[in-house]
Every structure is written in C-alpha cells, then in structure tokens.
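What you see is part of a larger complex, with each chain still in position.
To keep things simple, chains are lettered A, B and C as they appear, and every chain counts its residues starting from 1.
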Amino acid sequence: MRDPILALDGIAKSFGPIEVLHGVDFALRPGEVHALIGENGAGKSTTMKILAGYLDPTAGQVLFDGKPIRFAGSDQAEDLGIIMIHQEFNLAEHLNVDQNVFLGRELKRGFLLDHKAMRQQTQELLTRLDCRADPGAQVSRISVPDKQMVEIAKALSRKARVLIMDEPTAVLTEKETDVLFAQIERLRAEGVAILYTSHKLGEVKRIADRVTVLRDGVMVRSDLTADVTEDDMATAMVGRELSDLFPPKVMGGAEPILEAQGITVPGVVHDASLTLHKGEVLGIGGLVGSGRTELAEAIAGLRPRSGTVRLKGQDLPAGQVARAMAAGLAYLTEDRKGAGLLLEKTLRENLTLPMLETFGRPLIDRKREEAALDRAIADFAIKAPERGMAVGDLSGGNQQKLLLAKTLLSDPDVIIIDEPTRGIDIGTKQQIYTLIARLAAEGRSIIVISSEMPELIGLASRVVVMHAGRIAGELAGDAVTERGIVRLAMGMDGHQKDGAA
Amino acid sequence: QTIGVSIPAATHGWAGALNFHAEQTVARLSEAYPDMEFVLTTTSDPGQQVSDLEDMVATRGIDALVVLPFESEPLTGPIQRIAESGVWVTVVDRGLAQEGIENLYVAGDNDSFGRTAGTYFADTLDEGAQVVVMRGIASTVDNERVAGFEAALEGSGVEVVAMDHGNWNRDTAFNLMQDWLSRFPEIDAVWAADDDMAVGALAAIDQAGRTDEMFVVGGAGMKEMVDRIRNSDPTVPVNVTYPPSMISTAIEMTALGLTSGAPMSGDFIIASELITPENAEDFYFEDSPY
Amino acid sequence: MSTTTLQQTRRPRLNLPVIAPIVALVVLIGIGMALNPNFLSYANITNVLARSAFIGIIAIGMTFVITAGGLDLSVGSMAAFVAGLMILVMNIATESMGPGLPVILIGVAIALFAGLAAGFINGILITKAGIEAFILTLGTMGIYRSLVTWLADGGTLSLGYEMRELYRPVYYGGILGIAWPIIVFAVLAILGEITMRHTAFGRHCAAIGSNEKVARYSSVAVLRVRLATYVLLGTLVGIAVVMYVPRLGSASATTGLLWELEAIAAVIIGGTLLKGGFGRVWGTVVGVLILSLIGNLLNLTDFVSPYLNGAIQGVVIILAVVLQRNTGAAR
C-alpha cells in the first residue's frame, strides 16, 4: 500500500460553540477510491472542506505528503493538486458554462483570453462526460444535473492529485453516474487519490476501494469495501439495523383527483397528459432533461403553459401558484438552493414562508411558528446544531428534510415531489418513504419524480415515463420494472403518443 | 434673428424669480418682435452651461446671447469665443474674468449687496452686539457679498459669532437657526444673505419665541419681506435689493439693440438699495411670484 | 433525535448587532454633551427629533422597499411635488370656501392620495413594465422635480397667511409637551417595526429581497408585495409632507432636495442590507437620528471652516458604520 498523500490527524472542528468533528483521523492514498459515508449532518462535508483547505480545523493537523500543512486557503490546496467538488452548486449563474469551468484559471494568449481554446476544451470535457449542455449557455439556464456535470468538468479540467467529491451523484441518474465512474476509474489508474461521498450505498460498494463511516463527527470504522456489505454500511451509519427500505405499496382508488390535459411548455414539454387518482402514488420517470420538472412546474402554476389542469374537478389557471396551493396542490422543487430555501434565513422563517397567513393575522404568532418547527424537526429528524442558524449552514441532507417539511406544511391533498430523497441518508430515506406511504394511506395523492429507479419501482404503483418532452408511455403494477422504464425513457418503445407525433 | 438666453436653473428663490422674469420677457418679446426667435436654457452647473452655449451656436445659429454665467471663471473662455465669432453678447449679473468681452453688461452689485446690509447693522447695533450670518451656496457671489458685509462691519464693534452656509434654502436655514438659537443665549441680529433663508430663520425664531430679541435682514426684496417692512414689522426692519428683473432689462436691451441698431453697449450696474418702511411701497410688486 | 443540541442555544447570546447602531448614537450624544451644555435641553432635543421626522417617516417606507430588493430615488422630489400640489389645492380651496379645518382636511387628503398615487406609479412601472428601479425612479425624480418647479413657476408656492396660522400647530404643537411630528414619527416607527417583524408582509419583503425565485415558489405574491412596498413608501411620503408643510408653509424647487440620499443612507446605517433580504425599521430610526445629530452638532460648534462641514459629516457617517461593523457585524 502506498503512503497517504493527504491525511487528517486528530481533527476537531467547531462552528461557534458547537463542535461537529471530534478528533477525526483519516488518510487518502494515491490510486485509491475512498468513500466517506454517514448520516446527514455527520460531518462529511466539513471533513472534506478541511481536507481541501476551505475550512481551518479547530484542533489537529492536516498532513500532506506526510508533512503537516496549514492551507492559507483553497487556492493553496488547489495549487498542490487538491480539487474539490462541492455538495452545493458552486457556479456563477451569470456566467457561461465554459467561463465557469475555467474561472480563476483562464487560458490566455498573451494578455487576452483564449475563448476558442476554453470553449473547445470545455466541449471536450463535457463530451467526455456525455453531457449535452452547450458550453456557451448561461449557467442559470441549464438544468440541475447539467450543472452537476459542469462542476465535474470543472474539477476534471484541473490537474488533480487528490479529487474530493461531495455527493456528486445525488442529482445524477444512473446513466450519468456510469459516465462519472468511468472517469473515476481512469483517474484511479493514473494514481489520483479520490475521496467520495454518497448516500447511494450501491454505488459505494461498486466504486470504492475503502469505505469509512462517520457518525456524529467521529470515525466509527474504516474497511476495505470488499469486506463489508451494503447492510453493514447502513447499520454502521445509522447505528441500528435497517429493515426493508420500502414500505408496502398503497393501492390508489379509481377516483381521479388531478387531471392534466395537453400540457405544453414551449420548447420542453409537448402535449403531455396524465391523471392522478386519489390515494395513489404515481411515479414519473425519464432521463435527465426529458421535461419532468417542467411538466410538474407547469401543473403547479410556476411556468406559463397551455393545456388544462383540473384539481378535484376544479380548473386551475396557469401561472398562479398561490391558487394551486390554496386548492390543495403542493410542489417540492428539485432546485433546493435556487428555488427551495432562503439560505440566509433561519429554519423557522423558511418553514412557514408559504403558509404565513395561517400563523396568525395580522400579527404572526411566533409561538405557533416555533411549535410548527418543533414538529417538523421531530417528524423529519432534522438535525440542526443551532435552532436559530441560517439554513445555508445546515448539512445538505438536512436542508432537504426542511424543504420537505416546508412543502408538506400546507397539508396538501396532492403533492408533487421532485427528487424527494436527493442527498438524504439511508436511514432518513426509509423514514421518508414510510411517510409517503402514510400520506397516501391517508387518502392524499402523490406524484414522485425521481431519477432513482429503485425509488420509482419501490414507491409507485403506476409510473409515467417521459421522453424528449412527451409522455412516452405508462407502466402499472407488475410492469413497473427497471427494464420497462429504461426502454420508454430511451424512446425505444414507440408508444401511442410518441408514435402519433 | 435669434437671441439665446442662458441662465441658472431655478434652484432657489432668487434664481426662480430670475427664471420667471426671463420667461415672461421672452414671451412678451416674442409677440412684440414676430420674426425674432428666442432660445431659453437653464443650467445647474458651469459645465452644462458651456454645453448649452455650444448647442446654441452650433444648432440654433444665435445672433445675440444673453448670459448669466453660473460662475465667472469657467465661462469666460467659452463666452469670449462666442463673442469673437461675431455674436452680440450681453452678460448679466456675474462679470466675466476678463474685461471687454461683452457688448453689454447688466448687473447687480454683490459687494454693495453685502455692504448695504453691513452698514445698516453697523449703524443700528451697539458695540458688542452679537450677529449670526447665513451664507448662500459656496460660490464667488456668496464670497463677494460676505466680504462686503464684513468690510462694512469693520470697526463697528459688532461681533459675528457664527457664520455658516444656509445654501439659499429655507429648510437648511430653519435648521441652522434653530441650532444657533439653542447655542447662543443672546443674538441681536441675523443677516441671511437671501430672503429664502430669512423665511427659514424667522420661522425658527418665531418658534423659539425670541422674536423681540433680534431682527433679521434678508436680501433681494422678496414680496413677503417687503410687505413686512411696509407694515413696520420690528423683526424685519429693512431689506436689500438685488432685483431678479435685471434679466428682463438685459433681454429687452439686447433685443432693442438687434432690431434698432441703436447703440446699447455699456455697463449697467444696479446698486443694491436699502428697502425701509418709508420706501417699501416702491418695491412691492403684487404680481411678482417672488 | 438530536433535540439536545437544539435547546441549548435557543436564546441567542447577548445580541451585539442589536446594540451596535445605538452605540454610535450614544457616542454622538456624548460628544454633543461635551461640546455644548444646551445640547440636551428640551428645546434642542425637540428640534432635532421634530426635524428628523420627515426623512424619518420616508426612511421607514424606504426600509421596506430596500428590504424587498428595490430602491427609490424619487422620494425627495416626490415630497416636493406633493407639497406643492397640496399647497396649491389648499389655496384654491381657501378661495372658494374660506380658511378653516375643511381646507386642511382637503389638503391632507390630497397629500396622502398624491403620495399613494406617485408610489403606485413607481411600483407598477417597476413590477409590471419591469424597469430597473434605479433608472425608473431616477426618471421620476427628474419628472417630479420639474413638475413642482413648473407648478411654482420657478419660485415658491406659499400657503395663504390664515391657513398657515391655522395649520402651524401640526408642526409646532403637540400634546404633553411632545411635538406632533415626533409623535407621528414614533407611532409610524413602531407600526413599521411591527409590520416588518411580525406580519406576513414584512416576512415576504425579506423573502423577496433574499431570493425572489424562492419566494415565488413559496407562493408569495412577489409582484403584489413589491408593488405594495412602493405604495407604502409613497403614502409615507404623503404623511411626511403633511407634517412638513405646516413648518414653513411653502414648497419650492429646492424642497426635499437630496432627501432620497439621506433616507437611503439612514436605512443602510441602520443595518438594512442594500441588496435586500434583511431590514430593520428601528435601525433606520437610529440611522435617521444619527444623521440629524451630526448636522445639529456641527451647528452647535465652530469648526475650522464651514466649508469643511460636509467633510466632517462624511467622516462621521463612515465612522458610524465602521463602529457598527466592529461592535458586531450588521446583523
């Protein structure tokens, strides 16, 4: 075994009075893929940021090539070849894709920027990642998974000796994950040390050489991946045995509650229709960019659209979110940071934002808000070191839980959840699945949009698959299989609507 | 034939009156001389005034220019060039930095404006009397007036205890006066170098209930002030003229010079007069907005 | 689960940013006391507070506009225009119905309505036509300033003598020795603070200023709330004018000059973020008082040269903010 290139020795880290890492020892070796797993808020991102020079440890040492080092900042770490992909998007929205990829390390010809070279190299990187985003497109206009691929491209464009990736696959589908893993394999062969986190334990098992489990800021165990099973990992993370991930499916009634007819969003969704029944969990599958999010947002009144949406027999006007919400329709966005949460605001302010009117008029009843937050924290196992902290300082998974709590606060009859468990640890995932099943059992109707195939299969009794902005087909009951979904998503089964077009 | 008129924008009462008179005169003369065109521009800084003059020459082809320079120094060069191109130039109020550029000069006398007020203070007040002075917007005009005022006080034993800029603005003057009233237990007189400021000062004195203690002398002969003098208000005993209507005189004489060819050149200096209860009637103009 | 960690910090530690602008204020008051014994006199304090009221009332509205990510440069000229209009209408009304309380009521109604309408125009053009607030209000600033100059024919619009006497007490009078402008300012400040902190409207302003998209996705009526901030500001300008006109009974082209800058400065000194997302009305009040006090202090003392007043003012404004930063970052 080669000597570690980057290591932590007795690292502790506190934010204000709260210590989140308590004496972490850890080592990364060249040519090894090391997975760091743990519950939401366990301290994975914090550990990684210390490794990459973004944060200073409160105590302990960072060792680079065996020698203690104190990074003056992330630039110094980057100069040494330590590159990190952040869990949260780290792109300047106003700039183009290629401008972001080369930000801070622009290619120049003499004094001036070499636009052509940068665009070309960006294109090459994206092609290598099988990403179709246009290098000249403004980042604010590309989709969430594309942004993630751009981030990966940005990291790959740097000459890395150590590559640290914080949940790179959370927003990717399996196909893109495969592309990413191929790149990881290549880097491993080149002798790059790779650190990687994911809540998808299957992936960890597949790609990692070594897996380290972090729980509540302490390393609980570190093994060769070959020696442990997924179940072992889950148990070590959560600290208890996990039963079946998915609860038994709930069968919906036959009474339609939400009917969308001929929804068209120019350029992205074409003539899509679907029906949701009372008490049903309906899945929407499809590849990245197939228009699932746009369809959901159009239904929820967040985008201009043509076509009709009927909720409980009542027409919902286009472009009026408040009306849709008042009628009992709630939408959980996939873009947590851009559209979901106010990152500088506290948990309480975020939680009650959509429903403020119900917390007292004209004055807001602070006590009721606090009570609602208490409930949300309990129901969704939100782990916040400080109650009054800014949401942006929560761990990624806990932000997702808060967003879920916020969306469900209005007690909606119909819930559209776009990527429900993005970045959520396996223990909480199970809780959320149980919650979804419970909501359905209570007679609520749920649409789940997910890029995680097992999630669709495990939760939904019926799955609608989109391809290139159209509904490619529908699967129900036993026909809901991975193969079936993939075939439709790839546009291989020319179904009714696709064939007609 | 075209006459260009360039004056400062109505940023305080006196300039407002100037605008009023200029506009009235232009309207009147446009009727009297049907073939004569007028271009009236107002400016808020010297740079813009130069731009306006450039535009008049380049696009309106003016034959005569009536100009009240915002500041003397910066306008001297540009006006000189216009004069050299053969355009008749009438300068109003603020003389240019160089002699002999203009054909006609119509002006008030800032030194006399301050001196007249100062002389009144020196004559009326006892030795050791305490006076506060409100200056206008920092400018050459203001400097000349204050210099005249101070020169007149020289040797009289009247003491100027505070002096600050009221910017020819009622509100600023009001605040300033309020604070001076808090600061000085005794004030015998106020010189507000402009009637707008006098209005503010009087309101503050009135509020403090110290009307009997002091008098206020403003300047430029605002209607309300003249009215109070007319009625022998002890708080407003006198005023000093600085007629904004001088712009009318200037425009009229220029127009006359252009049409009749009569020799209209020369200097017309309108010295400041002291308005007293005795002569106040002569300075009260019912229709004037000022 | 992790409830143990939650409880321990429920109450924030002694909140430094909360006291910071107050510290700046206290320092200024201390300087004032040292400079002049009359500084703390009843008359001086009343003067300073009463004259702060106009800018103060406007700045309260500006706090909401800025918190919601907007800006309004037109308030100064808007105030001048509303004042001019109010005086004009009151003079006309006096002619036809004689001086009396009804004329004042008409005037007040006109001022409030004109302010509201002006705010509405700004707001609707910003929200519906989507014009950048800075540019739009720069434009309306020029327009209102022009209109009042035109209304006044370049001069001054003055309230008739009898009406002025009748209306005077609204600025100079008061109850229990407290002048009306101070009372109105205080009441509006308290209402403003409550609105900002304890109502859905205030919360929505902060949400919009923080991230408009998140607000929209959370079914906040973004355009409506934003429009409301401008209407509120316009109405407050109207109220400020109602308190202003009785002071000197006149309005001219110079009325309200640079009030917009002073109001915005007060808001920011008070700790509201210029980029929006966080605002506090009480901070704005402190900011207004700081600005007023600087002027007062300068008038109460002799400096080297009156030309340098502006420089001292500038330095103190900067120091006030620095002090705030160092006592504890603004928020």
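What we mean here is this: contacts are C-beta pairs under 8 Å (C-beta built on N, C-alpha and C of every residue); 3 or more make two chains touch, one makes a residue touch a chain.
The structure presented is a predicted model; accordingly, all values stated were derived computationally and were not measured.
Q: Counting the whole structure file, what are the per-label copy numbers?
A: When all chains of the structure file are included, the formula becomes A x1, B x1, C x2.
Convention: only the chains that are shown with their structure count from here on.
Q: Graph of touching chains, which shape: line, ring, star, complete, other?
A: Looks like a simple chain-to-chain line, open at both ends.
Q: Any idea which chain sits dead centre by C-alpha averages?
A: Ranked by how close its C-alpha centre lies to the overall one, first comes C.
Q: Using mean CA coordinates as chain centres, what's the subunit B-subunit C distance in Å?
A: The computed centroid separation for subunit B versus subunit C comes out at 33 Å.
Q: How big is the gap, in whole Å, between where the Cα atoms of subunit A centre and where those of subunit C centre?
A: 44
Q: Can you tell me which residues of subunit C touch two or more of the remaining chains?
A: none
Q: Report the residues of subunit C in contact with subunit A in the complex, numbered from low to high.
A: Going through subunit C, the ones touching subunit A are 1-3, 5-7, 9-10, 12, 194, 198-200, 203-204, 206-207, 210-211, 213-221, 277-278.
Q: Under the definition above, what is the set of subunit B residues touching subunit C in their complex?
A: 9-13, 15-20, 23, 135, 138, 162-165, 168-171, 174-176, 178-183, 196, 199-200, 203, 207-208, 224, 289-290
Q: Along subunit A, where are the residues that touch subunit C in the complex?
A: 17-18, 41, 302, 321-322, 324-325, 331, 333, 338-345, 349, 353-354, 356-357, 361-364, 366, 377-378, 381, 383-388, 406
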